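What follows is subunit A.
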Amino acid sequence: MTIHLSIILFMPLAAGVIGAFLPGRSGRWLVLAATVGVLAYVIVMLADFDRGRAGLQYVTNDRWIPELGIRYQLGVDGLNLFMLALTAISWVPCTLWACFRELDRQRLFLFNLALAETAVMGAFMAQDLALFIVFFDLMLVPFYFLIGGWGTGERVRATTKFVIYTLSGSLLMLAGAVALGVLATPDGGQISFSLAVLQERGVPDGTQNWIVLLFAVAFFVKAPLFPLHGWIPETYRSTPIPVLALLSGVLSKVGVYGFLRIVLPVMPDGSLHWQELFIVIAVFSILYGSVLAFSQDNVRMVVAYSSIAQLGFITLGIFAFEQKGAQGAVLQMLNHGLVVVPLFLIIGAIAARARGSESVLELGGMAFRAPVLAALFLLATFATLAMPGSSNFVGEILILFGTFEDKLVYGLVASVGVILAAVYMIRVFQRTMHNRVGPAVESHDLGGLDLATIAPLVALIVALGVYPQFVVSRTDAATTAKIQPARQAAAAGQTAARAEAP
Partner candidate 1 sequence: MDVVWFLILSAFIFCIGAAGVLTRRNPLVILLCLELMLNAGNLSLIAFARMWGDGGGQVFALIVMVIAACEVVIGLGIIVAMYRARLPIDVDEMSELRG
Partner candidate 2 sequence: MWFEDLMFFLAAIGALAGALGVVVLRNPFYSVLALVGHLIALAVLFLLLQAEFLAAAQVVVYAGAVMVLYVFVVAYIGGSDEPLRPEGGAVAAFGPIFAVALGIELVIAFAASGLQALDSQGADVGAAFGSPGQIGSLLLQQYLVPFEAASYLLLVAAVGAVVLARRRRGLEEEDDDDERRREAPVETLEVRV
Partner candidate 3 sequence: MSLADVTAPVIDYKAISPLLATLGGSIVVLMVGLFRGPLVRRVLVPALTAVSLLTAIGLVIWVWRRGDIAPVIRGSLEVDSLALGITVLCCVAGLVAVALSWRDNAVREAGAGEYHSLLLGSVSGMIVLAEASNLVTLFVGIELLSIPLYVLCATELRRRTSLEAGLKYLVIGSVGSATLLYGLALVYGATGQTGFAQISDALGDTVPLGDPLLLTGVALVATGLAFKASVAPFHQWTPDVYQGAPTPITTFMAVATKAAAFAIFLRIFDHALGLLQLDWGPALSALAVISIVIGNVGAIPQRSLKRMLAWSSVAQAGYLLTGVVVGTRLGLQATAFYLAVYLIMNVAAFAVVVARERVSNRGDDISALENLGQEQPWLAWPMTIAMLSLAGFPPTAGFIGKFYLIDASVSGDYTWLGIAIVVGSVISLAYYLRVIAAMWMGRYEIELPTVPRRTVKPASGWSPEADALAQPEVLVVAVVFAALTLIVGIWPDPLFDAARDVGTALSNLS
């Protein structure tokens, strides 16, 4: 059967727009329905997906702006299949949250949420570099409104900082992308940004180097990795919980995804040229994120910095230029999303039981009155610290194995991060759920809505932990294909070095 990606892509937006004009509160049902519909459609796609093929499936390819060589080109392969799934899955609980909370300007909130889903989906589906950038930037708009409009504290400052940071990255990427497209165009040829075309045209090594750097800035900011994470603290503090869940769970993946989708295949030599640097950045981010994570008192910030570390792992896996590593990275993208979303929703629930406080100094002892909450939190915690038996563990072990292959030392340093993760995550769990009852706490167990939003995600985590091969089998082929050019480049480099040696 044929899946029409455009339907998936624009269903939420359409619902959001119409919902914004529907009278009263009836609009929210429409938006919710659309989100669920997208999820359903994605599940159908998962079932229908041909796992063996490395190439694109369900391709849509129409002319959009011929003058600039931009095509409306969508496609799915193992690389983005589960990113789409992650998006569809994560949006449902967050929309649910928004639908049943008393929000002012709820319709606007939902509209932004829907727009965001469309944008993120688009970024993951796009097979045309320019189109990717379009959606990449479009993502910022709804999040700008969501954070600034419904956030807490210094929300305007935070959201402005967030947008400026991210856009400075992505505009540099825009420049890089245009340069890529122009320089790749042969004399007399029509300029094109289609990734396939770019990959087959290629650009000279020297040029690749700085273009890769431009892309890397954009993706590192988005991820975020040290030292480009400056927007993290304020933004995470002021973002409303469901938005934060999406921001950290889904958006952060777009960056690292970009590496696998664009940078490695199209500019292998450039990637190779910076491999060492990026690996160092990744490793440092792992350690830095972990260390800061356990020196934080605010629960959100712990998760915030932990995700810096997690994204560090993913980047490490990608730039190990090794199949296991890349595979692990892809798996880990999904896993991290799946654990972070429930984690933040749980943090929301915790704050709701502690007069809004999120500081471990005021929390504690919730487990007794809220055993279910504690249990769900416990599972999420274990998954986050990549305890063996969780799918995160498979992801991390693959990443580490991939790194050990060529970059043993970096791998060993990175594995310290695993231990630190255990420290800060368990610490958070204890300081909130265990120990004496905190001064701010008025604990009671989860209500139906919270349960409905959190429990399915946790169940999913467990299921994946039992059978990660479900993901791996579908992503394997595509991932291998994507890192092939980089591996060849690396191999060529080594042979060259060997040739020089004697």
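Definition applied: a contact is a pair of C-beta atoms (placed from the backbone, for glycine too) under 8 Å apart; a residue touches a chain by one contact, two chains touch by 3 or more; residues count from 1.
For anyone wondering why these and not others, all candidates are chains of the complex that A comes from, given by their letters.
Values in this document were obtained by computation on a predicted structure and should not be read as measured data.
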item: Among 1, 2 or 3, touch partner of subunit A in the complex; value: 3
item: Interface residues, subunit A side, partner candidate 3 - complex; value: 65-68, 105, 108, 130, 133-135, 137-138, 140-141, 144-145, 148-149, 154-157, 159-160, 163-164, 167-168, 171-172, 174-175, 178-179, 181-183, 191
